[in-house]
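Got a structure for you, written out below as structure tokens; questions coming shortly.
For this view, one protein chain was removed and the others were kept in their places.
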Amino acid sequence: MRYLPLTPEDRTEMLARVGVPSVDALFEDIPAAKRLVELPDLPLHKGELEVERWLGRLSAKNLAASAAPFFVGAGAYKHHVPASVDHLIQRSEFMTSYTPYQPEIAQGTLQYVFEFQTQVAALTGMEVANASMYDGSTATGEAVLMAHRLTKRGKAILSGGLHPHYAQVVTSQAALTGHDVVVMPPDLQAKEDLVGRLDAQTSCLVVQSPDVFGNLRDLEPLAEACRKQGVLLIAVFTEAVSLGLVKAPGDMGADIVVGEGQSIGNALNFGGPYVGLFATRSKYLRQMPGRLCGETLDADGRRGFVLTLSTREQHIRRDKATSNICTNSGLCCLAFTIHLTLLGEQGLRQLATINHAHAVDLADRLAKVPGVELLNETFFNEFTIRLPGRAEDHVEALAAQGILAGVPVSRLLPGQGCDDLLIIASTEVNSDDDRAALVDALAKQIA
Amino acid sequence: MRYLPLTPEDRTEMLARVGVPSVDALFEDIPAAKRLVELPDLPLHKGELEVERWLGRLSAKNLAASAAPFFVGAGAYKHHVPASVDHLIQRSEFMTSYTPYQPEIAQGTLQYVFEFQTQVAALTGMEVANASMYDGSTATGEAVLMAHRLTKRGKAILSGGLHPHYAQVVTSQAALTGHDVVVMPPDLQAKEDLVGRLDAQTSCLVVQSPDVFGNLRDLEPLAEACRKQGVLLIAVFTEAVSLGLVKAPGDMGADIVVGEGQSIGNALNFGGPYVGLFATRSKYLRQMPGRLCGETLDADGRRGFVLTLSTREQHIRRDKATSNICTNSGLCCLAFTIHLTLLGEQGLRQLATINHAHAVDLADRLAKVPGVELLNETFFNEFTIRLPGRAEDHVEALAAQGILAGVPVSRLLPGQGCDDLLIIASTEVNSDDDRAALVDALAKQIA
Amino acid sequence: IEEGLIFELGRPEASGVDLPEPAPFQSRLGGLERKTPIGLPGLSEPETVRHYVRLSQKNYSIDTGIFPLGSCTMKHNPRLNERMARLPGFGDIHPLQPQSSVQGALELMKEISHWLLTLTGMQAVALSPRAGAHGEACGMMAIKQALIARGEAEQRKVVLVPDSAHGTNPATATLVGFEVRSVPAREDGIVDVEAVRQALGPDVAAIMLTNPNTCGLFEKNIVEIAEAMHEAGAYFYCDGANFNAIVGRARPGDLGVDAMHINLHKTFSTPHGGGGPGAGPVVLSSRLAPHAPLPFLVQEKAGLRLVEDKAEAPGTFGRIGAFHGQMGMYVRALTYMLSHGADGLRQASEDAVLNANYVRVGLADLMSLPFGNRPCMHEALFDDAWLKGTGLSVLDFAKAMIDEGFHPMTVYFPLVVHGAMLIEPTESESKATLDLFVAALRDLAMAVQRGDKERFLGAPHYAPRRRLDETRAARTPVLKWTKPAPIEN
Partner (left out) sequence: IEEGLIFELGRPEASGVDLPEPAPFQSRLGGLERKTPIGLPGLSEPETVRHYVRLSQKNYSIDTGIFPLGSCTMKHNPRLNERMARLPGFGDIHPLQPQSSVQGALELMKEISHWLLTLTGMQAVALSPRAGAHGEACGMMAIKQALIARGEAEQRKVVLVPDSAHGTNPATATLVGFEVRSVPAREDGIVDVEAVRQALGPDVAAIMLTNPNTCGLFEKNIVEIAEAMHEAGAYFYCDGANFNAIVGRARPGDLGVDAMHINLHKTFSTPHGGGGPGAGPVVLSSRLAPHAPLPFLVQEKAGLRLVEDKAEAPGTFGRIGAFHGQMGMYVRALTYMLSHGADGLRQASEDAVLNANYVRVGLADLMSLPFGNRPCMHEALFDDAWLKGTGLSVLDFAKAMIDEGFHPMTVYFPLVVHGAMLIEPTESESKATLDLFVAALRDLAMAVQRGDKERFLGAPHYAPRRRLDETRAARTPVLKWTKPAPIEN
């Protein structure tokens, strides 16, 4: 067994030193009747080659994004990640280290987290960001709870443009904790009236931009309305690349900004692991969930970094903690920060521009297909179209031809009368040929 | 340009500091008439995604070993390499370091080379091994030159079982340096009379086992005959895994052992880079080519390692050097030593046993196919069969069906009447299904 | 050489990527273009690579030495796991692709579910929690939902939590809207059945118990506790952080557990990554299975299908995160399980327990054991009684270990033991490493006895940083880099 260094001789010798006749003696606290005698009914150990074959067979049954013209988004995006990112995150010292509780021998982790916090604050236009959450959806859930704590109110209003999974995270949580949630109906063109919903019970308004249908939303009027009512504005994004081209939510007056960081540095991974970004204003710091890294000095007066303000956290504060989060998304946050370092100011802007350009091109081409209606007036790299018939059927038909066309809205909002809608994303990985293939195939499909 | 840290501003500033008006001024020693003004007629820079697409397209045109039942050997072998090997050799500190000329900050490289030398000496049954050569073929060339230096004779006798490429390396070299070479005719069943060829002019006898046709050779009688005539016996192998099961050449009396180390730790790579193994007896040390790592102490009395005996080498000895080799196969040698460390005594024996078992099984099954004749009485994981008709045609036909059946002897020995012979290798990566597929397809092909 | 921050190294014009210029196009941003600089630094690729390589060298990791953090299970992270997770069919598929195009991925989820259920003896599994604490929340939400279904949610608001529990337990209970009631441990470090019985009442929803517990002991009375909970109409949540100790030796399902999360990054070797990502699937008893969150897998004629619509699952409490969970971690964990097999997994647990006991006996004469020198499970717990009067704290001892080249153990946890030092070597350490480790700790303990204080108070001396001022960091938080004001002439 290649992962186990003890040899039978070692075990015999060690048992003697421990002073027990056999290893069984060490398990005697397990009630006798409950001790397992037989091995679990599972296969025995396998060599690397066998494991590779076994898993390779499963992998081969899936249609990978890079093997197809690929336009699936709605919360997770296929971007090109430079080779150095994956190389660096696999450095032993990053990958096999722990949460940096012993800062003197974890400065590597702590410094990149500090850099990450700075980058996220800059991207979102906020004053302070934490060391990552699990993903965008759970970060949204945490943001709502934070707003409840800050406002001492208990009602959240969720925009109809919020990703339905995100909305479900908030509603599931609220159903159990007894908080109120107002989920606005699907808002295909960002035309809902949110301001009219705010009241003195409202703790927070949760708005996504670009929203799940791809529309961009101007948060400024909402922020102003919120401010008047003592409501906190929580701005959500699922496509971090958009921040390279679109006004930062912080600059439009958001109080808390949360989002999904997957699209910078991280693979699609069938949904996880991803990395949640979380930023807010300094004045709300003490109610912020999650880990924080701060600058300090060592005994010799040199700059160093430590986890800080952990009195907010569960391992100190237990049932009074701001969150129960412990393990977060360390390595995904590292991938994010490395990719963003490689991009830099210029690179991110350029990347965002290409994304937007590709989506504009595709939207224009699709809009010309008879039977296709483009819903969006504004968008970044994703938009929604209306098709004749069920979008899901068309998507399945195209998948059978090796084209992954997008996300039918019915997948996210079943039974809400959106069956003819399709969300389509186009990033820098789509070539001109890819876009042409989609347009052609879709035109034929609906003809 | 992502690899270039200087910005235009940096360049301007630096040129000013250097005191030249433009970078052109730094190239003024190039004769004016020969300075290039236009850019070379080649494409401009490309991003990662474009480069990946470009190369991915070429890669996809090749039939990879892991994508087919695969039986190609004759000097390079497909083995399973554990994931940790490739991970470790890509550690920045290994991959991006230099030849360890500053030993105080290169102990990582030097220690693994020392371990490698010890492993190679053990495997080959010799007293001393060097820090690697380019590959097995060039190591053979160097061994012959070393024998010439040691014996002060100038004639090499090459067995008819020696890999023809290896023989060509020796003959090409000899043709230019004026040494003699006797190349024995292809020896399909290891029955040639080599002893009778030895004489007082003979410097060395070069014998491969397992030979290129797969036969194992008992070196002991040859070693004895060589000893009597003052001839050095150079033992060659191309399949290092065989040493796990077969008697070591050193134990059979070889004076110099050289071989190809590719099959431990290294990928097929279409022929390179590989790693040449080179071992000999201590008494011949001073005439050994290549780098050597030795143990010593540092100023504090701690064990450490350095390159040593470099007075044999070109950078000190210039035209009196034992070889001109400088850069060798560092990283391939690292892959070799890591894989061998993972295998260990037991693992290597087991791996060799599986290889032999697979080959025996395949040989037995093929021998039953009407029209197929198995030539070998002995073999390790490779053997030669005679087929009705041209082996090359059959191999092409099978390749078109996605089966890579082996190496037609005519590829190695064109025009030598071996057109109906096929060399087939079977390693641990061949599943039962793979072997069955080959047998079936070949049976149909020649039926 | 000190490594600056990227903000100190970068220049706005530099970039580590090359991107093509897009064809001219008409923007559709509706006037929401960003007009101000973002404030990101630019670095070329060589600078970026060097920056992160250098940073990495300031970290201690399992790959460089024993990482004996109790309750964290820092075991070997096989590279095969990483290779498999990067197969395009796993790493490069989108959660919302048509399910017909990801049947292999769904099969993989089914397979890991099968392994987890077989090893735990439970009835259902919710794969989607992102980490242990998230798994706890998921399990407690299922319990809450079950109470709602029973109409007892308003009545049963209390969750029993032993003092020795991980901080996540009470935090989770509160998060889901429960109140926490503490249960003390007995003198011998395990939870008292009587204490549990006394704390029980019609207001109790559940107990959250870690087993083996955070003192490294198996809760012997677990079956009685489970029975008591069930009799009282309450549920038994087991914190599975220490499942590593008993895989193949006992099944939580046999012990009466209703819900337990499994830290794939502890028990099944997915890397800790300097703080994540983890994965915390929750196994459930048949009593809780109907309340599991979305999505979950069903086998249909056409293949496997993820149920994502609440309309199809009336009992569910809903959704705890977008998409389907930590696929990348499932692949790694399953790779590890397949590699080890039933035999290897059991052997791993045995070796983990043996290693911990070997360390325990190696140090028992010099350091103090709060519960006597008796066998432990996979971790050995010491306290600071032996440091009394030396003027040295557990923290000083821990920092001195750094100078010996070892990562310290977990200190000051569990809280129930004064000056706790919790050592978990895991099965990944060889006897030779343990011998070195024990010898180093013995040497330090003897230095304590000798009164060689400077070795401890000034420690670490040989780390990338000397002891860091955590108070300063908390008092005036500096949580991001800001451009220094230009120096006036």
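We call the chains A, B and C, going by the order they appear; numbering starts again at 1 in every chain.
Definition applied: contacts are C-beta pairs under 8 Å (C-beta built on N, C-alpha and C of every residue); 3 or more make two chains touch, one makes a residue touch a chain.
Not measured: the values here are computed from a predicted model.
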| item | value |
| --- | --- |
| Visible chains that the absent chain touches, using the contact criterion stated earlier | A, B, C |
| Residue among C:P12, C:G30 or C:P46 that touches the chain left out of view | C:P46 |
| Contact partner of the left-out chain, one of B:L342, B:C418 or B:L438 | B:L342 |
| Listed residues B:E13, B:D199 or B:D440, member touching the removed chain | B:E13 |
| Touching residue (missing chain; options B:F213, B:F237, B:Y284 or B:F380) | B:F380 |
| Where the unshown chain meets chain C, residue by residue | 1, 9, 18, 44-47, 49-50, 53-54, 57, 62-65, 76, 78-79, 339, 404-405, 428-430, 432, 436 |
| Residue ranges of chain A at the interface with the undisplayed chain | 1-5, 7-10, 45-48, 50, 82-84, 86-87, 92 |
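Everything that follows uses one rule, which is that only the chains that are shown with their structure count from here on.
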| item | value |
| --- | --- |
| Dominant chain pairing [most C-beta pairs in contact] | A-C |
| Between chain C and chain B, distance of the C-alpha-averaged centres to the nearest whole Å | 46 |
| Between chain A and chain B, centroid-to-centroid distance (C-alpha), Å | 47 |
| In chain A, residues with contacts to at least two other chains | 2, 48, 52, 82, 87, 90-92, 342, 428 |
| Residue list for chain C, restricted to those that touch at least two other chains | 13-17, 19-20, 43, 45, 49, 53, 78, 80, 82-83 |
